[in-house]
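Removed: one protein chain of the complex. Kept in place: all other protein chains.
Labels A, B and C are assigned to the chains in the order they are written; within every chain, residues are numbered from 1.
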Amino acid sequence: MLSSIFSTLFSMRFLVTIVRLATPIVFAAIGTFIAAQSGIGNIAIESIMTFAALASVLGSYLSGSAWVGVLFGIGIGIVTVMLIAFFSMKMGANAMLIMIALNTFADAVAIFVLYLVTGEKGTTASLTTPVLGSIDIPIIKDIPILGEILSGQYVLTYLCWIIVILLFIFIYKTPTGMRLRACGLNADAARTAGINVEKMRVLSLVLSGIFAALGGIYLSLNYLKIFSRGMVSGQGWMGVAANGISAGNYWILILSALIFAIFRAVSIIFSSNSAIPTDLVNAIPYLAVFAILTIVSIVNYYRVKRGHVEEQ
Amino acid sequence: KKEETPAADTPAETTPAAEDDGVTKVAVLIPHRGDQSYFDTIAGAADEVNAADNNITVDVFECDPNGEKAEANWMNWFDNVCEDHQYDLVVCGNGDYEDFLYKACEKYPDQLFFNYDYDYIPESGIPANCYSTKCNTAELGYLVGALSASITKTGTVGVVVGMDTQSMNQFISGYCQILTANDVKYVVSYPGSFSDTALGKEVTDAMIAKGADVIWQVAGGLGNGVIDACSAHDDVWCIGVDQDQYMQFKDTNPEWANTILTSALKNTGVPLKAFIQMVADGNYQDKLGKAEMWGIALDGVGLAENDFYMANTDEATRAKLAEVLASVVNGEVKVIDCLTDWNADEYAAQWPTLLAGNRVE
Amino acid sequence: MTDKNTSSKYSKEYKLSISNPKLFDAIKMAIAILIALAITFVILCLISKDPINALKTILLGPLSKRRYIGAVIESFISFAFAGLAAGVLFKAGGFNMGAEGIFIITGAVVAWIASSPVTSSPILHPILCYLGAMLVGGILMILPSFLKAKFGTNEMVVSLMLNSIYAGVTAYIVRTFIATQQRGSVSSKDYLASARIGYLYEPLRISACFILLIIVTIGLYLMMNKTKLGYQMRLAGVNPKFAEYSGVSAFRLSITTAVIAGVLCGMGSTTQLLTQTSYYTPAQSLVGIGFSGMLLSMLGKNNPIGIVIAAFFIKYLEQGAAILYFVDNAVPSEIVSIVEGIIIMLISSQYFLRRLRERQLLKEGLEEHAK
Partner (left out) sequence: MSETILKLDNVTKVYPNGTVANRDINMEFEKGEIHSIVGENGAGKSTLMKVIFGIERPSSGTVTYKGKETDFNSSMDAIKAGIGMVHQHFMLIPSFSIVDNIILGDEPKNGIFIDKKEAAKRCQELSDKYNFELDVNAKVSTLSVAKRQKVEILKTLYRNAELIILDEPTSVLTPQETDKLFDQLRSFKEQGHTILFISHKLEEVKKISDKISVIRNGVSKGTYLNEELTMQQLTNLIIGRDLDNDMNAYKTNEDFHGEKALQVKDLYMERNGKPVLDHMSFAVKAGEILGIAGVEGNGQQELVRCITGLEETKYTGEIDICGNVVNDLKIKGRRNLGMAYIPEDRMGDGIAGALPISDNLISTYYDREDINGKIFMDTKAIRKTSEDLVDTFAVKTKSIDTSVNSLSGGNIQKVVVAREYNTHSKFMIAEQPTHGIDIGSEEFVHHKLIEMRNAGAGILLVSANLNEVMSLSDRIIVMFDGQIAGYFPKAQEVNESELGMYMLGARHQTPEEIGGALND
């Protein structure tokens, strides 16, 4: 049994699984990150993913084009963050409260809409929806090991990693990215430098909404071909947690999202054997992240005690 | 084959309480629609009854959308539907809610109740104003196991079970039994969720990697992930659950439909519709206070034998299956039922052995 | 300075104008509720044949039968405890989201004690359940706060992770130690009759828990506003650096508030189980009571009394919407959540009438300055 676990852990398929599982979590993570950069803690990712997952399928059904579906999903993502922006910036509501309310009622709202459109409350199974496919990359796909990982993945997985790189460039290399970060680091300083902080925050929220939406769209329109009630299942929260772990470091963010994916994949291995009580299998990714985070912070604590201070 | 339980007392003469205006009114309490499993089956059956021209109306109430299972909430709902005697029949069921149902039976002795899926029989017996049924999923699993065994090419099959609970395991106790007996290897996976479709897909992928080529899903919405994973492989069959999932996807998503050889039908709607009809006809008295198992013989469970299934199975397979079916119906084979055969201690002691049978880890 | 009556010099002013913050808040709240109702009405127009009656049902339905209002009273108590727990944490500036997990895992404790024949006294047995859940809740809630206070570990992430971990552990405990064979899903044995909490006034379903809630709320109110601990919480909540500078031990304070919050979760969980269930089925996934608690605490502005009122208000609304759903089956059951969401968002909005108030303040400011 142990040997079978090991052989799975080091198999190619395992890596491919991680890449697939990572996509929505990475989307959620960069969605949280970009909002955090401008000083907004967006914890509504889970609800945005849910809305977008549904909206994209409905959009694809109504228009007959998967890409229009994607636009639909993104549109709903933007509408949701604009709702947050409206209530928190224009109406003076506590942003956190609005976001928690969104999360709390997201499933009900999604099902309500699903019901209005399809008369069902479970899935969009009754709708014919064009979906996005996967891409074979001509030459790479024939390379023995690399080909399996790099080729044949879903369209949005590629988009995800392209965005990861572009976003890095945007945040750290472009003027807008720098202004956006300034808003998060010291809003007053940004404001006095002539930056419209509110506008920057709305921009970062919109990006956040788009990325989170893509995470949801991936689930319903690319990875699977259907919207299914409750399908986001905490993957948005994993993105939020990854951002919490990153402490503002982009590559640690991505790494954290990958760790979630890795341990989700590990939990899959354990779900089909009796090594760990089944009740605890689902807790594996959370346990792993909890352990890593705790150990890192303890190590840091003793570093500071010994007089090592990170330059800010 | 019926398993009859003697009623605790002689059934009270219970008459439908509502005004006899010729319309039979039925209230069905389910937690919510959209579980893509048997609550949907129940609601679907109710809709069918409504649609038919039969002087029966069925109101379906979604009482617990968040699945909090709070007794107080359910009792409120029983109060809602029972206190004004508006309904001739009140329907509820499932192991999670049947306690509440039985309490309501006690509180409203003049009201007629129906439990469409019981997990256990109370010590005091089934209340005299209630009829309880159960679809025999152990037999269903046995049948699926038989089919899987006869069509697998690799000698390995698999099943994805949403949660590791006794009533979910009831589905696979017969499955494990027959596969072990036939020396077919099987993979059992408990992803621990009924909704996380992504997990369903990856779990299935891992199963396929272990060589499984016939994969059954008993996992609600998560099962969509299972179907999707199977559809990516030409040589892997998926077996659906609860409803005829081939028919469900045939028009809208042929790619998925074409991987669903058949579905393991848990026809909860069959006893429901039957009993509603009895109530409408007024000849339900002898069912009261009873708990009955609706197995293969009563069409409580079965495999979906649609055109696709017919086209993709050969005569020999179907004949083999008919044989198995007969042996179950005539009692030649005792299908192990981990839920109703065993008490807690027996379950704890014997289930791991049964599960481990020919399992591949 | 005249020695006669110095205190009046610095005392608060009360005037009947929107520049008076209390009055302004009340007006704002009223308008928010009106707008929320208007939006709800629009939605009802879309889905109900008789929207006016539908709205009336939502608002007044719960008052139409004693059992309805009884259901509100019965269900809002544990909900309020969740809000109070979040309120205590927030007040002290913590961001521990662990209430969810504590609610779940203390459920196992309650179920264990309630289903064991530890005593046959119908008074002692529930008390033991409470004590057990409060003890375990208090202890387990410490972990995220401890890690945060001692090592600076991200509290939010840790508590989120722990929620899922506790959910798994609870299922494991229930299955392994207190399961029953009766039910198909993993659930505990039935509680013994002695553990159930009866009603003091059955028609309105008022139980001792109601009194417990009132006592706890008043106690928390006094604690937050009149005691040293409450003072420390205020300092730390507003400026943790200043609290530290003032000699408030951040470590001790965060542990203390975590324990209080955990104890409150334990109370909430016990109340919920012993009044609303007769056996325990651990949630298969997180049910969100922790987040609902946070919502309540924000709605109630971390004020215990406000939180309890908010809890009652929300359960009242839920009941109203549920009655509507019962009488008008064409309305989807999700209407409950949707109405709730709209009202919460609008009530939390601070900026209603801001312009008007600013103009008034400006006028008063100039008048005063001229003196």
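The rule is simple: a residue touches a chain if its C-beta (ideal position, glycine included) is under 8 Å from a C-beta of that chain, and two chains touch if they have at least 3 such contacts.
This one's a predicted model, so the numbers in the text were calculated from it and none came from an experiment.
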Omitted chain's touching partners, listed by label: A, C
Given C:Ala30, C:Leu222 or C:Ile305, the one touching the chain that is not displayed: C:Leu222
Among A:Ile145, A:Ile165 or A:Val309, residue touching the chain not depicted: A:Val309
Those residues of chain C which, in the complete complex, touch the missing chain: 1, 6-7, 9-13, 19, 222, 226-228, 231-232, 234-235, 238-239, 241-249, 354, 358, 361-362, 364-366, 368-369
Those residues of chain A which, in the complete complex, touch the missing chain: 169, 173-175, 178-179, 182, 185-186, 188-196, 304-309, 311-312
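Note that only the chains that are shown with their structure count from here on.
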Chain-level touch network, classified as line, ring, star, complete or other: complete
Chain pair showing more contacts of the two, B-C and A-C: A-C
Length of the line joining the C-alpha centres of chain A and chain B, rounded to whole Å: 36
Inter-chain centre distance, chain B versus chain C - centres from mean C-alpha coordinates, in Å: 38
Sequence positions of chain C contacting 2 or more other chains: 186, 285, 288, 334, 336-337
Junction residues of chain B, two or more chains touched: 32, 65, 163-164, 193-195
Residues on chain B engaged by chain C in the complex (per definition of touch): 32, 59-62, 65-73, 76-77, 79-80, 94-96, 99, 119-120, 163-168, 170, 193-195, 339, 342-344, 347
Touching residues on chain B, where the partner in the complex is chain A: 32-36, 40, 65, 163-164, 187-199, 201-203, 205-207, 209, 221, 224-225, 228, 248-249, 251-253, 255-256, 352, 355-356, 361
In the complex, chain A residues that touch chain C: 87, 90-94, 96-98, 100-105, 108-109, 111-112, 115-116, 230, 233-234, 237, 240-241, 244-245, 247, 277, 279-283, 286-287, 289-290, 293-294, 297-298, 300-301
